[in-house]
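As you look at this complex, bear in mind that one protein chain is not there, while each of the others sits in place.
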Amino acid sequence: MISISLTVNKQVYQVEVEEDLRLIDFIRDKLMLTGTKEGCGEGECGACTIIMDGKTVNSCLVMAFQAHGSRITTIEGVAKDGALHPIQQAFLDVGAVQCGFCTPGMVLSAKALLDENEVPNRHQIREGISGNLCRCTGYNKIVDAIELASSYIKEGQQDETSSSGRQ
Amino acid sequence: MKKRGRGIAAAYYGTGYGNGFPDVSRARAEISKDGNIFIYIGATEVGQGAKTIFCQITAEILGVETQDIHFVCEDTSQTPDAGTAAASRQTYNSGNAVKKAAESLSQRLMEQAQNHLQLNSVHGLKLENHWVYLEDFPKKRVHFKELVKEDTLIVEETFTAQTVKMDEETGEGAPYWPYTFCCYGVEVEVDTETGEIHVIHGVCAQDVGKAINPELIEGQIEGGFAMGLGYGLMENIGLSKGEIKHNRFANYLIPTALDVPELEKIIVEDPSSTGPFGAKGIGEPVMIPAAPAILNAIYDAIGIRFYEIPVTPERVLVAIKDAQKEGKE
Partner (left out) sequence: MKPLQVVGNRVLRVDGKAKVQGAALYPQDINMEGMLYGATLRSDKPHAFITIDLEEAEKIPGVVKILTAKDVTGHNHHGVLFKDHDVLCAEKVRRIGDPMAFVIGTSERIAKEALKKIKVHYQEIPAVFDPLEAMEERAPKIHGESNIIYHYKCRKGNVDEAFKACDIIVERAYQTSMVDHAFLQPEAGIAYMDEDGSVVVLAATQYPHFDQLEVAEALGLPTEKVRIINPAVGGAFGGREDITMQIHLALAAYLTGKPVKVVYGREESFYAHSKRHPIMMKYKTGATKEGKLLAMEVMLVGDTGAYASWAINVMRKAGVHAPGPYEIPNVKVDSYAVYTNNPFCGAMRGFGATQTPIGSEQQMDILARELGIDPIQFRLMNCFRVGSETANGQILHESIPLVQCIEAVKDRMFQELR
C-alpha cells in the first residue's frame, strides 16, 4: 500500500492505495465517481479522460499512486453550484449527446481545450477531441457544441464584466 | 499526388421484422391521482433518442410539454413488451403504440370531462396545459387533477405493423413497410503516394416521412455517415482461422473526429399515412449510402474500382501499382 494525497473536484483526499491500482479504478471504485467511463483499458478511446493538473489524461493508463499531489477534475466536478457548465449546456443544446458513454470524456477534453484556447477553430477542436472515440454522433455535433460553448463562455465573461462595471 | 473525385449512392430500407412476422408494440399511458402523466413501454433508449420522441408524441396529443411526461422503459416488471430496439422500428411501431395510448388517454379524459362539466358530448373539447376545456366556451374547463383524483386513469394500446409473408419459391409478397429512402453524395481526396483516402465533403438527403425531432435525425445522419465511412475505408476484424486479430481499439480502427467531413444534411419529408404523424424509421438507412458513395467517388478520383471493402491505404497502393502494371503491358 502507498499513501497518497490528491485533490479531486476540489476535495482533498488522503488515502492508502494498492500499488497496482489504476487511477480509473480509484476514481470509480473508491471515490464512487462513476461518471468516468472505461471503454478500452488501453488509452485508445478516451472515455476515461480526466483533467490532471490542467492536462487531459486517460485515467486507465495512470496508476493511482502516480496521482499523488495532483489536482484532478472529473465530470462530476465540471458543473458549478448545480448549474451546468457552458460546455455541458452546449452539448445538450446542439444535440451532441446520444448514448452518452463518451460524453464525460468529451466534455473534459473540450474543457481542457477551451481552457488553453478560448476560441479554437473547427480543425483545432477536431484535434482536441481526436483522442476521444464516439460511435454514435459522427462528431460534428460535438464540434458544433464546443464552438457554441466557446461563445457561451465568452458571453458569460462579458456578463460578469458588465455586471461588475455597474456596481 | 492528391486526386479528388465525387460519387453518389441511393438506397432504401424496409422497416421492421418483416415477412408477415407479427411486429407488435404495446404501450401504457397513465395519469396518476396527483395528475402526473406516465408512459410505460419496454422500448429501449440505446442513444437514438427514443425516450425523447415518445415524450414529444405524448405531449403533442395531450397538449402538454415534453418535460411533463414521466417516461418509463427500463424494467420488464413495469413495462409492456414493445419489441426490440432494432430494424429502425421504434419510431414507427412503438411511436404508433405510444400515440394510440396517448389518444386513448385523451379520449378518456374528455369523457370524464364531459361528465364533470355536464356536457352533452365530447365534441369541441380540447386539451391544453393540463386542462380540458370547451373551445368555444373556455370557461367550461376542468383540470386533469380534478378528473383523476378518485382513480388513476390507465389505458394500454397495441400497434401491429402490416407485412405479408413472401412466397418461398418466387419471393412474392409485401415483406416490409414502410420503406425509407436516401441519397448521399461525397467528395474524396485520394493520396496516390500514401494510399490514404480522405472524405472531404458530404451531402446527405434522407427521407423521414415526418421529422418528429430534426435535431435527433441530424444526429442519426451524422453518426450513420461516420459508421458507413468506417465500413468502407477502415473496419475489419482481421479474421484468421476463426480468430479476431483486430480485437482492440488499437487495431480495430473506427473513425475519429479527424476522419469525418462536415456534412450537409437535408431532411426530406413525405408523410406516411401509417406512421405516427407520418414518421418513418431512419436509424439504419442513414448508414447505408455512405460507403457505396465513397467507393464511387474513389473511382471518380483515380479510375480504380474496389470490389472488396474496406478500402485501406494498403489496398489502394496495391491497386494503383497493379493498374500501372496493366497500363504498361
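Letters A and B mark the chains as written, and numbering starts fresh at 1 in each.
Everything that follows uses one rule, which is that contacts are C-beta pairs under 8 Å (C-beta built on N, C-alpha and C of every residue); 3 or more make two chains touch, one makes a residue touch a chain.
The structure presented is a predicted model; accordingly, all values stated were derived computationally and were not measured.
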Displayed partners of the chain not shown (whole complex): A, B
Sole contact to the chain not displayed, among B:161, B:182, B:260 or B:302: B:182
Residues from chain B at the interface with the omitted partner, ascending: 6-14, 17-19, 42, 44-47, 49, 51-52, 55-57, 59-60, 63, 65-67, 71, 73-77, 79, 81-87, 166, 168-179, 181-185, 187, 201, 203-207, 209-216, 224, 227-228, 230-232, 235-237, 239, 241-244, 247-249, 252, 254, 264, 266, 268, 270-273, 275, 277-278, 280, 283-285, 287-289, 291-293, 295-296, 299, 305, 307-310
Chain A residues that touch the omitted chain in the full complex: 28, 32-42, 45, 47, 74-76, 78-79, 84, 88-89, 91-93, 95, 97-104, 107, 133-136
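By our rule, only the chains that are shown with their structure count from here on.
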Approximate Å spacing (C-alpha centroids) for the pair chain A, chain B: 30
Interfacial residue positions of chain A with respect to chain B in the complex: 39-40, 42, 44-45, 94-95, 98-100, 122, 125-127, 129-143
Chain A partner contacts - residues on chain B that touch it in the complex: 46-49, 215-216, 218-219, 221-227, 248-250, 254-258, 260, 262-263
